[in-house]
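One structure, as structure tokens, below. Some questions next.
Every protein chain but one is kept in place in this view of the complex.
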């Protein structure tokens, strides 16, 4: 690994969940030094978090705007090279755009942002600034999700006919947002989450994984968004019928009111001569249906998995890796991109284009739901 | 067990699959004597099949009409008491109606018949003749499907919110009907299968199981029927969004082009305080999500299963029962109904009403698919 | 199927478990008529059971001796052709020998008998009378146990090195025999069970399955027998180290005090280039490790299973068969042997030789346990 990338973080202070995940992920392969941060809107939060993380107090900033402008003024060999954005959805577009315009690379949590305008603007900014932009759709960086993609791409399944992707959780079965639980609070608030709840929070993960593994675009959807918990402002359950560019059909279901389900992202793909299934809760297993119809479990880090998957594992077969390791893979690919190093795989990390497609998916689903009809997703 | 019920069979000759199943099922608990039959349209088939089964040649009939009329003329203590109908769908209504009118009880394979008119007529005939009529939606007679129903009924899951039922097979991924395969041949032929393929053959099983387990009716559906295999006249893949009488929503997917899938009937039900999952391919296991969110496997024939499930098992825990045993449960309940004996469970066997609802489901799905809109299923 | 075999049953009256199993098994493929019986030592039990089964009262006998002698006097086309023995272990040798000497074929529950002398005597009797003798080690007649045997035999696994077989139950974790539970009562009584408890009841199943699947004999064992439940006269837990004829080593564990375990018979075999695992509680699945180390689930009744396995299934893939069906396979093979018909597989049913080996295994284990040393099992 070449010299560590100096990075600053926006969001991820006390009470946050995903900030800590990003920090473990960036440490995983020793490719980053976290040297600056604005960890929350409350400066005290930033101060305390920064101290816990051993960050120089002078680089713990009261606002992200300040962080970006002050860091840009530091000597080139000291200032941050990249920004990690782990805030609620409504605070993605602003800092991402500003950071890129200030010359920093950006890695940002999903969904990309909360409107099509923001999304298009970010895509334009990426293009105009030439910065590296990575979106943390972490699941696609799991070795066996990658293996799935490789197998589809080389034709093992024949022509894809059917896809079923679901992302089922149960943690919002009750009105958790009323208890002050921070994760529930912002995710159910249109101000911070954007126009959708469940569909943006987890539906976009399912959508991205589907397009990533199949290598095909969803072209048209019929969506029904529901809110089961009384008084909740956003959808907590979504059902989508879909058609893909080659005529394959399928369903995408995302829900946060499936009682007891933890983090059930599962994809099944059926072709004319094979099939596969991957469940992120058992991420080291890929179920592959061969031509004789029997199902083989391809295990991460074994000889049965290909080179691409192998490039994303750190330990031998039978030493399970999981969520954090996959997240780490995104960060490591981001670092390689910044350093101009070769990636061991194509599509090494989700880009702004994945983010734009996710936002289009949300927009099309809202329109379909409203007008009760099939809606195309622009290419 | 009281005296065996004398039964005659229509269909189920050489090359048939389901006839042999029905015969094992009726022997399972020793409640029947198969004493007559018309096993196919070809008298030679009937003759050979009858001989193999040890049936008196004089009671092997060239047509079902003849069987019904001739048997009715036999002395009461000799003639058949019941008829088992295991023919393709288009030969359900005729013999069922005739048999009941001749005084015979009827057990018939699903779907009930191929039109709403036929279905209503059969319901009327059941009512007017007072005969016992059982429909072999066998899956609901599996002990753990019954256990699932009991648990929903006693409120273990709270209010049902989400249901997912799927019935995925892969055996029609290729144009098997062109090879002369008998099962594929009639199931893809509108003349014999009726107006739908996959939806009638397996979708109705999924539908019946859903209503059976939840104890609720599906009130409205949005259906997309596809035909993936070129030149096939009927649907081989179906996706249905649905709403239930209490506002619960869900999906029903039936497909015969999911490569490699054998007989994947799986139901998941999520409520406000619990959930359950049952997969007929591992029928002895019921996955139950408790209030703490963890999943317990309730196993058939154990103390953790209730009395109703217990009444449907023959062997101790760990001695797996399967498809044939569940099928046998339908037959045994049918025998008890004929003998006027008490059933150990409510809804001991599917009735003509289940059949009528299945046909209504088909009709509503066809309408929804055609008009691209949600369609109600009449109560 | 040719003409049904007329059979009489010894044992299996009210309160018995295995008698009902045998009766379902013999009905499964319609190959038998149960026409006589002595269902218990109490004539009233026999009378009631016989009536329930629709057996002519004149052929419900007060003693098995009487049944054998009286039936032998009936005209050849009426008298039984075979006897099914489903009594406790101490009543195997007597009726089996007498039945064979009277000209009847015998199918008998396992273990064969309770002493080496009895075993050798039965082997001699089979030989001298030329009667068909089948022992109901039912598990080896499960399609996927058969598939396992085929794969080992054709060399898929290379040279076998390691075997692990276990049969774990929990039902005797408490002193159930004190509650009057009939199954526990005789199985823990040296008078009726013989010199071992768990080892004879289930250990012999494990032993037979191991030799059946590997096609090799166990040559030497080191056994430790324990009794965990205070006051119990026989072992309820057994641990055996073993060596096979080719130098492979392994363990055989049988226990009836593994709390919660139902009927956990599981075999794992590892060779130099492959491996397999079969668990009778999920009997339709065979886990096969291929040369690349990944595990494929071979499913019963699919194209991935061979002809031998296929010959033992009645339903298409995905229609699970289980314990009763495997039991039925033994009976059907027994019937074919009686009729002189060709068997679709080698070793179509366990014979007296399997029984003799099981008794030798018990004897060697007792000796090893007593003398605390490795003991050979005579070839």
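Residue numbering begins at 1 within each chain, and the chains themselves are lettered A, B and C in the order written.
Please note the rule applied: contacts are C-beta pairs under 8 Å (C-beta built on N, C-alpha and C of every residue); 3 or more make two chains touch, one makes a residue touch a chain.
Computed from a prediction, not measured in an experiment: that's the story for all the values here.
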Of C:139, C:167, C:186 or C:270, the one touching the omitted chain in the full complex: C:270
Of C:161, C:217 or C:339, the one touching the omitted chain in the full complex: C:161
Candidate in contact with the missing chain, chosen from C:208, C:289 or C:351: C:289
Interface residues of chain A (partner: the chain not displayed): 1, 3-4, 17, 20-21, 23-24, 27-30, 52-54, 169, 171, 261-264, 280-284, 299, 302, 314-325
Residues of chain C (touch criterion as defined above) contacting the omitted chain: 157-158, 161-162, 164, 166, 170, 173, 222, 224, 226, 228, 237, 239, 241, 249-251, 253, 255, 257-262, 270-275, 289-290, 293-295, 372-374
Contact footprint on chain B, counting only the chain that is left out: 290, 292-299, 302-304, 317
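Note that in this section only the chains that are shown with their structure count from here on.
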Chain whose Cα centroid lies nearest the overall Cα centroid: B
Gap in Å, rounded to a whole number, between the CA centres of chain C and chain A: 55
Computed distance of Cα centres, chain B from chain A, in Å: 44
Interface hub residues of chain C, defined as touching at least two other chains: 299, 302, 317
